[in-house]
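Missing here: one protein chain of the complex. Every other protein chain is in place.
What follows is chain A.
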């Protein structure tokens, strides 16, 4: 199958790649752009480890075809701390020990950031339901929810 040329903006930079029409956006990020921070846990949109922002919308990148993203703006975990200063969520995840193996962490951070941009003061339930598309098998979610609550409080204070 012939490949298609795709131009997109990823984490603020213009990128180009050749995508086989069967390749997902996740494949393209990982294999063509060497952005391996987004993870494949299922390939069926159930685990959220591949969460990215596509044109401002939270998506599992395993359910988007790479060739669909021509002209799109994409943000991945690698773009979350562009100047080296961590996003409050990243800091709070470390402080609260909200990760054990860390494999699901990029997806949780991208999804939690999307939540706080939409709702700066989410309740515990709102956090739990928003993050229900992200599976974590290590933590039981307790420390993840607390880290998001704490980051939200800090961001509200800073605003």
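Throughout what follows, a residue touches a chain if its C-beta (ideal position, glycine included) is under 8 Å from a C-beta of that chain, and two chains touch if they have at least 3 such contacts; residues count from 1.
The rule is short, and it goes like this: contacts and distances are computed from a predicted model.
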**Study point:** UniProt protein name of the chain not shown, from "EfeO-type cupredoxin-like domain-containing protein", "Oxidoreductase", "Substrate-binding domain-containing protein" or "Amino acid/amide ABC transporter membrane protein 1 (HAAT family)"
**Key:** "Oxidoreductase"
**Study point:** Interface with the unshown chain - residue positions in chain A
**Key:** 20, 22-23, 27, 30-31, 35-44, 46-47, 49, 76-78, 80-81, 86, 90-91, 93-97, 99-106, 109, 124-125, 127-129, 131-146
